[in-house]
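What follows is a short report on a single structure.
With one protein chain withheld, the remaining protein chains of the complex are depicted in position.
Let's look at subunit A:
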Amino acid sequence: MILFEAMNAGKQIDGADILNNITIQIAEGEKVAIVGHNGSGKSSLLKLIGGIYENTSGQVKREKFITGYVPEHFPENIRFTIKEYLLLIGKMSGKTEGEIIKVIYDYSELFSITAYLNTPLKNCSKGTKQKAGIIQAMLTPPELFLLDEPLTGLDEPAQKQMLNILNSFNQRTSIVFTAHESLLVDGLAERVITIANGTILSDEKKRINEKIYMIKAIVPNKEIVSTIDCVHMKYQEGNIIEWMVFAEQSDEVLIKLLNNGCKIIELKEKR
């Protein structure tokens, strides 16, 4: 079943084009990553899919579904403790207090925030707030789960826990997320939509059965970057760059890097 369909959809905010000519479909059970640079329109596309934004041009069709939404930045000024907040939010979706409390404790344990449940959200660390922001979206199992940079602010164990939780979701749950981290893109996405300046550049199914290697290298200059064929790339401190490449291309990439004066500092199998 198609949950969301956009045909040449566009979105304007205060006269500025945020999204242009968006033509996509999101089917039930799909796991989709939206990637792109800052300000490319990733978050706006996510909001358009979830109905938080409406299109100002083109056509959009949306089925009725339960949506879970995790914003990029969890609101700073919420005036409740984590437990109060999650309880009220859960009740808005029509669940009973008993059901919600059980879910709150289950997820709090998974994310190791049980000790902070009675702490005002304002006083919580960024990571704890982010975890509360993720839990609120899962209180009622969503049919469409939208996550805007969900791993931002999470420590490594919590990031892996998050990936496990998302992978354990019902096969019929559609997950659409924006991410800079390769962890989610590599570990969860079946399809990757690349967006730039509000326009979709590519929309490709991922080859999920192939092995992926992570190559980390110090590069003498950034000219080499554009010549590397990779699944995902991330700039790190200094001149260090991390690439995710398909196993069959890894030798070729390594040769190219070495021939161009790069120093390989790490190579490991990611999937």
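The rule is short, and it goes like this: contacts are C-beta pairs under 8 Å (C-beta built on N, C-alpha and C of every residue); 3 or more make two chains touch, one makes a residue touch a chain; residues count from 1.
By our rule, contacts and distances are computed from a predicted model.
Remark: of the listed names "ABC transporter permease", "Acetolactate synthase", "Cell division protein FtsW (Lipid II flippase)" or "Probable alginate O-acetylase AlgI", the one matching the undisplayed chain in UniProt is "ABC transporter permease".
Check A:Gln25, A:Ser93 or A:Thr227 against the missing chain and you find that the one touching it is A:Ser93. Of the listed positions A:Pro75, A:Gly98 or A:Gly238, the one in contact with the omitted chain in the full complex is A:Pro75.
The residue touching the chain not shown here, chosen from A:Asn8, A:Thr56 or A:Ser202, is A:Thr56. Listed by residue number, the positions of subunit A touching the unshown chain are 47, 50-54, 56, 66-69, 71-80, 84, 88-89, 91-93, 133, 136-137.
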